[in-house]
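Only one protein chain is missing from this complex, and each of the others stays in its spot.
Chain naming follows the written order as A and B, and within any one chain the residues start at number 1.
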Amino acid sequence: MSLLGLRRMRAGYDARSVLHDIDLDVEAGQIQVVLGANGAGKTTLLRAISGTIARQGEILFDGRRIDQLSARKIVAAGIGHVPQGRGTFADLTVDENIRLGAYLRTATEARQDRERWLSFFPRLRERLPQQAGSLSGGEQQMLAITRALMLRPRLLLLDEPSLGLAPIITQGLFRTLAAIREETGMTMLIVEQSANLALEVADSGVVLESGQIVLRDSARNLAGNDEVRRIYLGYE
Amino acid sequence: MSVVIKPRLPVAARVLAGAALAVVLLYVIPFAIPGYLVSQFATVLVFAIAIVGINLVTGFGGAITLGHAAFVALGSYTTAILVVRYGWSPYATVPVAAALSWVAGWCLGFPALRLQGLYLALGTLVLSITVPPLLKRFEAFTGGVQGLNVGNPEAPAFLPIDDSQWIYFLCLAVAAVLYVVARRILSGPLRRALVAARDNQLVGAVMGVDRANLTTATFAMSSLYAGVAGSLYAMIVGFVSPDTFNVMMSLSLFVGAVVGGITSLNGAIVGAMFIQFVPIWASDIDVALGGLVFGCALIVTLVVIPAGIGGLGERAFIWLCRRLGWVERAEARRDNIAVTGSARNEPA
Partner (left out) sequence: MTLFASQIVDGLADGAIYASLALALVFSYRSTGIVNFAQGEMAMLSAYLVWQLMAWGLPLIPAALVSIAVSFVAGALLYASIVRPLSHASLLTVVSVLIGLYLALNSLAGFIWTYTIKPLPSLFPKGHFRLGWFNISAETAGIIIVVAVVLLLLYLLFETTKIGLAMRGAASTPDSAVLVGVSVPLMLLIGWGIAAALGALSGILVAPRVFLNPTMMFGVIIYAFAAATLGGFDSIVGAVVGGLLVGVVENLVGTYIPWIGPDLKIIVALVLIFGTLLIKPDGLFGRSKVVRL
């Protein structure tokens, strides 16, 4: 059974509907990537899952309906969301950002996990007392991911982690994500515009166009698909 | 090309409405009601002038001012000092009061309007608090705590009216002129520029609106209104003293502007009646009641009818005209941007 299942899910902002009847399954332990152009509804999809915008239809998480839950309850249920633009607490220190990530957990759990996640992102360890707002883009992204990991989510939603980062940094980031999945078996749903790096680490993917899923396949097949290559991977 | 439907009264209805208004303003108030109420209505007109000034700067300029009593004080004391110390005729002091408060508004508006909305409200509030103690200082001019005895202007001997009717007509004439001026200001491209600058600074800037300059000019204009109101106020009361122009007067004028409708010039008179008569009636019951009613009225107005009583009236009028078929179709002109409703000065 899939960890996350969307059934005929619709979502949007106020009167404007963005997503139409989305059906999507994310298998436990997999990395699934969502490709799509600007405005296809990728960010909306993640927001709908994490409950930060209004949505209709069924969302099943681990067999349980979560579409009526508030964003906070969904976090508590085990879905971590790394928002677009990172959303770190700019005027809190790196350490405080990480501590706040463990808001719903006990202090002992938090202490253990902190060490574990920092071992994946050693750069952050040097930055602990610094204000988050003073970090570089790549470091902020690491911090945002670490903060979400502190929740020890079963599903991690990542919204364009590569945005504004140099390719070399992005590459490192995706390798770390893959390593985290190797070690913990954490399920991830990654929204990406720069698809080639994401497809390298992903198991499967879907292509979103104008609020609908137009293609779903394994990551390997998607990377080889001519149309996907032309539109999303930049090959002619 | 879009088409707007504008209310248009038939000639007969217009003549009738105009006549009714004229009868009320020119006969009922000055001649048919008890004498002591006449000078109270003169005060209502004076408050209405000051409130129109607040409509301009807060309703259309988007700058919240809580210190208009400072400019009312400036107008009042200009008149009082010129009359008492220099023997001027009170009427001759009105243009001087207007000019001085315009200049003061410009000088103060220049730095003040560079402040963000909330800080301007705060700054003007504190400004208005320092006015009474300042007025007590320059005793040789201001008469200090005792104030100055201006005296009421007397009706000319050739007119068969008493002094309070005379001052009422004087206020009515000035108020009418200033009302028309405000209407003119708000009917042309200036309204479009003001609204653009108020609602979205970026759009305003793209349209070529120099927001700071424009709002400074609006602030100066609105101070002029307050100054003229102050000058007339000194003549009605016949006496000026520092503590009249305390922060309560500033807040009252603000209450009047909001209750009447912050973007409704017609509502100014309703707001003025509210702040003139409610405290009088309320204090018969309990001294504290006036403030309580003011505070609650402010909150209730904003929750129930954000457009204020004037705005509500204007909408009812438009609705009625539509029901009666008294409408005309006109080509939509770009400067007919709808600005009814609540004044916004923040981007959504």
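Annotations for the structure displayed:
Methods note: a contact is a pair of C-beta atoms (placed from the backbone, for glycine too) under 8 Å apart; a residue touches a chain by one contact, two chains touch by 3 or more.
Just so it is clear, the model here is predicted, and its values are computed rather than measured.
For the options B:18, B:35, B:133 or B:188, the residue in contact with the chain missing from this view is B:133.
The missing chain, though absent from the display, is touched by one residue of B:64, B:83, B:174 or B:249; that residue is B:64. Among the residues A:30, A:43, A:88 or A:141, only A:88 touches the chain that is left out of the figure. Annotation: of A:7, A:20 or A:99, A:99 touches the absent chain (contact as defined above).
Those residues of chain A that touch the chain absent from the view are 50, 52, 71-72, 75-76, 80-81, 83, 87-92, 96, 99-101, 103-104, 107, 147-148, 150-151. In the full complex, chain B touches the omitted chain through residues 58, 62, 64, 66, 111-112, 114-119, 121-123, 125-127, 129-130, 133-134, 136-137, 200-202, 251, 254-255, 258, 262, 286-292, 294-299, 302, 306, 342-347.
Everything that follows uses one rule, which is that only the chains that are shown with their structure count from here on.
Between the CA-based centres of chain A and chain B the separation comes to 56 Å, rounded to the whole angstrom.
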